[in-house]
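Questions regarding the structure given below will be posed in turn.
Note that one protein chain of the assembly has been removed; the remaining protein chains are unaltered in position.
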Amino acid sequence: MKKYRVGILGATGMVGQRFIQLLENHPQFEITAVAASDRSQRKTYGEACTWRLNGEMPNAVRSLPVQPPQPPLDCDLVFSSLPGDIARETEGSFANAGVPVISNSSAFRMDEDVPLLIPEVNHQHLDLLTRQRRSNTSGGFIVTNPNCSTIMLVLALAPLHAAFGITSTVATTMQALSGAGYPGVASLDIIDNVLPHIGGEEEKIETETTKILGRFVNDAIEPAPMAVSAQCHRVNVADGHMAAVRVNFTRKPELGELRGALSSFRSLPQELGLHSAPANPIVVRDELDRPQPKLDRDAGNGMTITVGRLREDTVLDYRFVVLSHNTVRGAAGAAILNAELLIALNYL
Amino acid sequence: MKKYRVGILGATGMVGQRFIQLLENHPQFEITAVAASDRSQRKTYGEACTWRLNGEMPNAVRSLPVQPPQPPLDCDLVFSSLPGDIARETEGSFANAGVPVISNSSAFRMDEDVPLLIPEVNHQHLDLLTRQRRSNTSGGFIVTNPNCSTIMLVLALAPLHAAFGITSTVATTMQALSGAGYPGVASLDIIDNVLPHIGGEEEKIETETTKILGRFVNDAIEPAPMAVSAQCHRVNVADGHMAAVRVNFTRKPELGELRGALSSFRSLPQELGLHSAPANPIVVRDELDRPQPKLDRDAGNGMTITVGRLREDTVLDYRFVVLSHNTVRGAAGAAILNAELLIALNYL
Amino acid sequence: MKKYRVGILGATGMVGQRFIQLLENHPQFEITAVAASDRSQRKTYGEACTWRLNGEMPNAVRSLPVQPPQPPLDCDLVFSSLPGDIARETEGSFANAGVPVISNSSAFRMDEDVPLLIPEVNHQHLDLLTRQRRSNTSGGFIVTNPNCSTIMLVLALAPLHAAFGITSTVATTMQALSGAGYPGVASLDIIDNVLPHIGGEEEKIETETTKILGRFVNDAIEPAPMAVSAQCHRVNVADGHMAAVRVNFTRKPELGELRGALSSFRSLPQELGLHSAPANPIVVRDELDRPQPKLDRDAGNGMTITVGRLREDTVLDYRFVVLSHNTVRGAAGAAILNAELLIALNYL
Partner (left out) sequence: MKKYRVGILGATGMVGQRFIQLLENHPQFEITAVAASDRSQRKTYGEACTWRLNGEMPNAVRSLPVQPPQPPLDCDLVFSSLPGDIARETEGSFANAGVPVISNSSAFRMDEDVPLLIPEVNHQHLDLLTRQRRSNTSGGFIVTNPNCSTIMLVLALAPLHAAFGITSTVATTMQALSGAGYPGVASLDIIDNVLPHIGGEEEKIETETTKILGRFVNDAIEPAPMAVSAQCHRVNVADGHMAAVRVNFTRKPELGELRGALSSFRSLPQELGLHSAPANPIVVRDELDRPQPKLDRDAGNGMTITVGRLREDTVLDYRFVVLSHNTVRGAAGAAILNAELLIALNYL
């Protein structure tokens, strides 16, 4: 099979390292370029990058030179996890230079003509690429994945919204340290502590959710007519975001219906057998004390979200707790699954 | 001043140790008896108890013999932090033997004739003691304080309910390890982890809140007509419970009114100048990242709760984060403040 | 290939779970019996055991009944991780009933006729089994592996002792929580803390080391003539014991010789290609800040120890830091490797 040649923007960061880890031995992609905005340039990746994930740095990238994040790079497409402040200009320049950009950054997520894609949820939004191509005829385009907390929330909500209609949802997150990148959160700030603030996170969850669950109508996304509330906290966990969620429905289902809609959920990536698609996007656990970050973040190689503590609520209709691996399903894995879908649907 | 002679039931546990720490040098109480249900009996307290709080074990209790938790004990009243399974029988036997029981246990909290007391909130409920005295003429009685998470939630809600009328509230807690006692949570369960379940906690918060905020009518408590939803989690913090809270009001106030109602809140314990009453029951902080357990749990010697991140919500009317020291304001300090109020109002 | 039918004593504990995890899909063993001394009996393993390791409980053991730890069990040999207080009687009864006992418990380690075995280090000590067979003609016998900290220390010392002669060694350990079993260390004891005491650990390291490095002479082990000092600490790490080590030699080598003796070390398990034997028993890392528990504990599937910070010392001759996975190489994996060696050498 032909392998797509990919460049990684932001390759030395935490999500950049996950891209490299997850793409090792990937049947459809090979990494041919790595770029970073920091002082790493002019070194090889092996010299520039302190590897912070389990296992060793893949040998294939060790000798690649770290390049500046600007076109041209020797690749067919780029995966980007650039920091927000430089992502907009840099990703735009790649797209304008004819390079497809599969981005984990927040810069373009809410742009009207940019798909904010979760393959199991809103692959119909890829029709926005037709609109992008009208303004950018270079062959380049931008597809984004949502914020790490939004992804797990929306993956859990999607089958419920389809079946019963969600009118409002209230999510309270307990998020992992790796979500802040490296060095990220200072150890003195989080030992014996919880931080009740993550910059921009509550707004991202509240706005991204209605876009993703919206309908593609008249060449545009019509946001889903639901109210979303998010309160976000940083807890002393390395990997694995958790959210306590309540939901109100247009039609309140029975508990069994709700559980069934979650556990039986399959979608296009499963039908297409995409390489990174988990057999079950959602696992429902009935133990009293699950999900837990340490025990459940690696479900489905980090691509399955886990739902537990599903119960009737006393203010809204139902409540549950959802967990996912924030740098796999919530970041690098999300972007890779997006690229796999783009290939399967002939966008790449 | 005459000092009341007090016994501590459950004296070797985490809350028992807090009782002893907080009562050292207290102007109104001296500890004359310590009791525990475990194998500590027949030893002195100094021998039986491994002290787990900062600082040294107070000398005054070192040589007290650890006695079985049953009447008679050489004291005027008892503070109890017995485990739930034995509290009901034991506390009842003390009350029937003529001993006032100031309890932190859950056993009697929801009994119809037992005050579930927060001195700043519902001192009127002490009229229930008249009812207790009709069935128990020994002179003994039982007054309880709420669950550690309920106290901070209700303290924050009380001035808002009084001013604007709360119709529903949604609380998501992140609770400290000391709330589980000792040995409590196994370290292997909480390192790099969050536990989404604390036995009985969600039910306690949901039921206790409406009792405390209820009105005393016709010799009974009429629960407040509000819906309460709680989702509870254990996080890797030693002391300091936190809750993310949303509230709906009968009349939605302006943000400034809301803030003012919280920060200006004073009540009977402040007017009476009770020894353990903080000058401000509620501190409101405007920094983006407060409250934090490590920085705010000791506010007001652990008796002040801290509210932060006060903002309009997108589903309910408002949201905020509240924090308090779970074994001071949430347990031992709560019971001691209850006793101080009972003295001031001539119940003791 | 014929599979040996094995029973697991102490099957529900932390090391018992590791046995079951490591034996899943093992080419030479299948688990046919599980036993535990606690209240788990009369339940299936799936009912009795709360699985605390990553991944799911292997299906093959779910339906096995949990039996009392006493012979007969339906198996060819037993792996034991029973608590010290009952291990001596129980393991002895299996050995006397004709069952080979491969034990991780401390009970028999220092017995004169019991091999304290690390396959890479002292397989010659298996000759002690001849002596055991003289007093126990049932066909049963006992082979033990060392304490979790001893194993990594001795693995690092063995090639150095062989090449240069060790006269004394000083080890200061920082040990992981899983070494204390479950529930083990209370979270309130270890959050923001270090514990400078682990019961019996310093003595075990000091006595076991000289036995393992001793010579088999005249039907007995003559302890190695070296002085060993251990100071042991518990740190807030889930898995992975670390030790800071200094060593004095009969003949002080060059640094390069020392490094080479460690990194080139191979032994009988590697020659025999034992299933659990790592390609390299010892990896030497030259980065300034390695080894680290989080990054190095899983080297060689948890069977490789990592040595770093190798330098001349200012009091003894050399110093270094060594790390290994305490429940794999330090416990269950050690016992399994022992059993694999016993098969290869026809003791089983």
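By written order: A, B and C. Residues from 1 in each chain.
Definition applied: a contact is a pair of C-beta atoms (placed from the backbone, for glycine too) under 8 Å apart; a residue touches a chain by one contact, two chains touch by 3 or more.
In this text, all values refer to a predicted model and were calculated from it rather than measured experimentally.
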Item to check | Option touching the unshown chain, where A:A95, A:L116 or A:V185 are the choices | outcome: A:V185
Next on the checklist: Of the residues C:Q70, C:N96 or C:Q292, I need the one that contacts the missing chain.
Outcome noted: C:Q292
Next on the checklist: By the contact criterion defined above, which parts of subunit C meet the unshown chain? Give residue numbers in ascending order.
Outcome noted: 168-170, 172, 174, 191-197, 206, 227-229, 231, 233, 235-238, 242, 244, 246, 288-295, 308-309, 313-316, 319, 321
Item to check | subunit B, residues in touch with the chain not shown (by the definition above) | outcome: 54-55, 191-192, 294-295, 298
Item to check | Interface with the unshown chain - residue positions in subunit A | outcome: 14, 52, 177-178, 182-192, 236-238
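One rule holds for everything that comes next: only the chains that are shown with their structure count from here on.
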Next on the checklist: Measuring centre to centre with CA averages, how many angstrom lie between subunit B and subunit C?
Outcome noted: 48
Checklist outcome for this item: Touching two or more other chains in subunit A are residues 191-192, 294-295
